[in-house]
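With one protein chain held back, the other chains of the complex are shown just where they sit.
Showing chain A:
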Amino acid sequence: MSLEEYFSLVFSDYTLRTITLGTAVLGAICGMLGSFAVLRKQSLLGDAISHAALPGIAIAFLISGAKNSNTLLIGALISGLIGTFWIRGIVKKTHLKSDTALGLILSLFFGFGMLLLTFIQKMPNANQAGLDKYLFGQAATLVESDVWLMCIITGISLIVLLTFWKEFKILLFDIDYTKSLGFNTRFLDILITSFIVVAIVIGLQTVGVVLMSAMLLAPAAAARQWTNSLGTMIFLAAIFGAFSGVLGTAVSASSNNLSTGPVIVLIAAAFVVLSFIFSPGRGLLFREIRYWKNRNDLQLHKTLAFMFNIAKNHEDISHPHAVKILNNFQGYTKRSLKKLENREYITVSGSMWSLTKKGYKKATNLYNQQEETDD
């Protein structure tokens, strides 16, 4: 299937439509909630939670003996939550830093989960095959009820987000101050963390344990580059996430052998790279351009200031002076003279230059500014 075929089929083909919708909604909720993880600098949290979910999946399978995805996800949810609260407990009760606690829980739970998976694979049970799809995800197994579940959870978290908007915002910016105002930050923290756990769990089937945290972080990190408003950032992150989901599904559907989860994550990562280079305020490219522009401006201003010092000693500020006077001045080049002329700060005729009214005014302003900053 080519990309065109995909887009012509996506509305009519049931399976394709289900998968596309699922990955889009998943991308949106991950982007939305991932913004919190990014702004709280908890980038390892998603990783720890998703890895902590793995043993839950295996245990749920062992207990129920069936591969019903909802049962397995409940197992994932429980062990994900246990992992999260252990992390909180470790940080609170011991000397360990939160990074260490996260890493510890991550490897402990993941190792245990892998052990169980190996054990299950050796069991004489035809049912076991395919449990490892939770490692890297398999979007093709999404069914309509999965998508409904995703939509409902996204809807609930959106409502909670809007209800506690002001509380979340202040918590993200300044948790101590939030406490001092009498807000229960523990409640807010648990609320937001629980939603992150839920989002991760519903994404496991599609993206898998290993890449899930990238799905959470990438759209948010990309969105941060484009805006200075929290609301816009969360909105953009949801959009980027949804786009990654749709594009990833399209690309993997049109080239049969690529699995969807990794493609979605790669596209989300591409959003990050493009954003870090091309975003106007914070992007590398524009920063570089601004740097060079500032440098050039500074050079011109230096030359102009030098001319101003010569010109101000004459009654007529536009009295012509020889270009030769400038020779001692390092900032002066033929090009900068030309540029000053283009900006109408000076006029040049033959080997003489003279300051214009506009140039005089500009130079005076420069001086005033300098005095202000020196102050």
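The rule is short, and it goes like this: a residue touches a chain if its C-beta (ideal position, glycine included) is under 8 Å from a C-beta of that chain, and two chains touch if they have at least 3 such contacts; residues count from 1.
Keep this in mind: contacts and distances are computed from a predicted model.
Peer 1: For the chain not present in this complex, what protein name does its UniProt entry give, out of "ATP-binding cassette domain-containing protein", "PadR family transcriptional regulator", "Rieske domain-containing protein" or "Cyanoglobin"?
Peer 2: "ATP-binding cassette domain-containing protein"
Peer 1: Determine which one of A:99, A:174, A:288 or A:344 touches the chain that has been left out.
Peer 2: Touches the omitted chain: A:174.
Peer 1: Can you work out which residue in A:95, A:122 or A:334 touches the chain that's missing from view?
Peer 2: If we include the chain that is not displayed, A:95 is the one touching it.
Peer 1: Can you work out which residue in A:9, A:104 or A:230 touches the chain that's missing from view?
Peer 2: Only one of A:9, A:104 or A:230 touches the chain omitted from view, namely A:230.
Peer 1: Pick from A:85, A:136 or A:183: which residue touches the chain that isn't shown?
Peer 2: Result: among the candidates, A:183 touches the missing chain.
Peer 1: With the missing chain put back, which residues of chain A would touch it? List them for me.
Peer 2: 39, 41, 94-95, 163-167, 169-170, 172-174, 176-177, 179-183, 224, 227-230, 232-233, 375
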